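A single protein chain has been removed from this complex, and every other one stays in its place.
On to subunit A.
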Amino acid sequence: MFFKEFWAFIRTRKKYWLVPLILLLLLMGLLIFATSGSALAPFIYSLF
């Protein structure tokens, strides 16, 4: 729903230049999330 409305906003206002910027930031966030350690990591780290 949110994404649909946001896409409509971009189309109406012709803010297409925002798309790559948002995509890049999303990718970076995704990369941080994907490579983050498990919840157990801090406890495991204290073992060695």
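We adopt the following convention: a residue touches a chain if its C-beta (ideal position, glycine included) is under 8 Å from a C-beta of that chain, and two chains touch if they have at least 3 such contacts; residues count from 1.
Throughout what follows, contacts and distances are computed from a predicted model.
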Listed names "Cytochrome c-type biogenesis protein", "Probable peptidoglycan glycosyltransferase FtsW", "Aspartyl/glutamyl-tRNA(Asn/Gln) amidotransferase subunit C" or "SGNH hydrolase-type esterase domain-containing protein", matching UniProt entry of the absent chain: "SGNH hydrolase-type esterase domain-containing protein"
Contact footprint on subunit A, counting only the chain that is left out: 16-17, 20-21, 23-25, 28-29, 31-48
